[in-house]
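Here it is, the structure, as structure tokens.
For this depiction, one protein chain was excluded, whereas all remaining protein chains were kept in their positions.
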Amino acid sequence: MSDVSMTVNGKRVSAAVEDRTLLVHFLRENLGLTGTHVGCDTSQCGACVVHVDGKAVKSCTMIAAQASGSTIVTIEGLAEGADLHPVQAAFKQHHGLQCGFCTPGMIMAATDMIARHPEGLDEATVRHELEGNICRCTGYHNIVKAILAASETMSKGAAKAA
Amino acid sequence: MYPVNYHRAASVAEAVNLLASEDAKALSGGMTLIPAMKTRLAAPSDLVDLGHIADLKGITVSGSEITIGAATTHAEVAGNAALKQAAPAVAHLASLIGDPHVRHKGTIGGSVANNDPAADYPAALLALGATIVTNKRSVAAEDFFTGLFETALEDAEIITSVSFTAPERAGYEKFRNPASRYAIVGVFVAKGADGVRVAVAGAGDEGVFRSSELESALSGSFTPDAVAGVKVPADNLMSDMHASAEYRASLITVMAKRAVARANS
Partner (left out) sequence: MGIEGIGARVARKEDKRFITGAGRYVDDMVVPGMKHAAFVRSPHAHAEITSIDVSAAQEMPGVYGVLTGKQLKADGIGNIICGWMIHSKDGSPMKMGAWSPLAVDRVRYVGDAVVIVVADTKGQARDAAEKVEISYKELPAVIDASKAMDAGAPQIHPEAENNLIFDWDLGNADETAAAFSQAAHVVKLDIINNRLVPNAMEPRAALGHYDKAEDHYTCWTTSQNPHVARLVMSAFYNVAPENKLRVIAPDVGGGFGSKIYIYPEEIVCLWASKKTGVPVKWVADRTESFLTDAHGRDHHTHAEMAFDKDHKILGLKVETKANLGAYMSLFSSATPTYLYATLLSGQYNIPAIHANVKAIYTNTAPVDAYRGAGRPEATFVMERMLEVAARQLGVSPVDLRRKNFVTVFPHQTPVIMCYDAGDYAASLDAALKASDYAGFPQRKEAAAREGKLRGIGLSCYIEACGIAPSAAVGSLGAGVGLWESAEVRVNAVGTIEVLTGSHSHGQGHETTFAQLVNERFGVPLDSVSIVHGDTDKVQMGMGTYGSRSGAVGMSAIVKALDKVEAKAKKIAAHLLEADEGDIVIENGTLKVAGTDKNVPWFQMALAAYTAHNLPGGMEPGLKETAFYDPSNFTFPAGCYVCEVEIDPDTGVTKIVQFVAADDFGNIINPMIVEGQVHGGIAQGVGQALLEGAFYDDTGQLLTASYMDYTMPRASDLPSFQLSTSNTPCPGNPLGMKGCGEAGAIGSPPAVINAITDALGHENLTMPATPQKVWAAARAAGR
């Protein structure tokens, strides 16, 4: 067993878990944060993407003990209060989701992608950057549209703030 | 995943001590090891996490001498400004590994130590004549990669960094497996003080290798046209459902041509 403690969505959490516990299972089963999903066994689908210390990672490919001491943000922690994060809002507005299963990972990947491209995004870059996230419903068309729109909104917001 | 004991090492020395137990394995980014453990294909008794050892991280560029700490992530290599200046082909290679999430966790040391035949870094290190530095010694890339998933590393030996001299020109191109997105063929071309070296990842049935055909063609003229007509023999290439040896052989030439074009651009 390992004692793990980390900050998840702004809250300090600790637990004793089996050493083989994956971060995704710690989030889902110990913390009840079931928005992070498991869609494959080979680290490819991206349904499990969360932010660890500010970077998008696949929580199915990290054991919980590795993340001890880290700061984690999951889909449940993205919105500020009742206000949706601009990426969440864009996914809704542009119909970037259907069954919703890949959506949390997509949104967490998209927020990371936008943060890494302050210069802005184009369609080819978005499609390339979605290499690690698989969706079976949307054909990606509206996901790409939503990410481009959110990137636009966020850069405007950033310009305003500056 | 089978039960396992997790240890977080604070220093290389501590890691080496922890790795003394027989079935212990070093855990760096975990991008290959953890999936293998999840599917119960790997079953180490202990995992020694190298991810929190400060000494293993960072990139130093001093003139044309470059050292990359073993626990440096692919994203850090891809995004390092000094490295992009000194050896852009290496940064470019790192930007092509896996996907953004994998690049945030996966490390150069992990990739090199694992020596997956479809991994990218071994091609770069071999073509650059790099040195792999461990807690015990320095090994030339030429002597380090010994076969499929096989390296010169001994038990409880840890890669601490890799170092190389920046090439005059270099380029990397890869052709991805359409499903896994690992390299079916990756070709790294480098032109340096010692001449031209070309290393191929993803294709050799004994892992990464140097192509003498391509090297001799490029030694005369380091141009895409010089390799366009080169026929790489298919004899010792892998064959699987995604790519026959013959197809791989053809792709090696095509990727070499494109890598040279990139090196010269």
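A few remarks follow.
Every chain is named by a letter (A and B) in the order it is written, and numbering of its residues begins at 1.
Just so it is clear, a residue touches a chain if its C-beta (ideal position, glycine included) is under 8 Å from a C-beta of that chain, and two chains touch if they have at least 3 such contacts.
From a predicted model like this one, the values you see are computed outputs, not experimental measurements.
In the complete complex, the residue from B:Leu27, B:Ala243 or B:Val260 that touches the missing chain is B:Ala243. Checked against the full complex, the candidates A:Ser2, A:Ser59 or A:Thr103 give a single residue touching the omitted chain, namely A:Thr103. Although one chain is not displayed, chain B still touches it through residues 1-3, 39-40, 175, 178-180, 241-244, 247, 250-251, 254. Although one chain is not shown, part of chain A still touches it, namely residues 18, 20, 28, 33-42, 44-45, 47, 74-76, 78-79, 84, 88, 91-93, 95, 97-104, 107, 123, 126-128, 130-131, 133-145.
Here, only the chains that are shown with their structure count from here on.
The part of chain A that touches chain B in the complex is made up of residues 2, 18-20, 22, 41-44, 46, 49, 52, 55-58, 60-63, 65-66, 68, 109, 112-113, 116, 129, 131-133. On the side of chain B, the complex with chain A involves touching residues 1-6, 8, 27, 30-31, 34-35, 37-39, 47, 49, 51, 75, 98-102, 104-105, 180-181.
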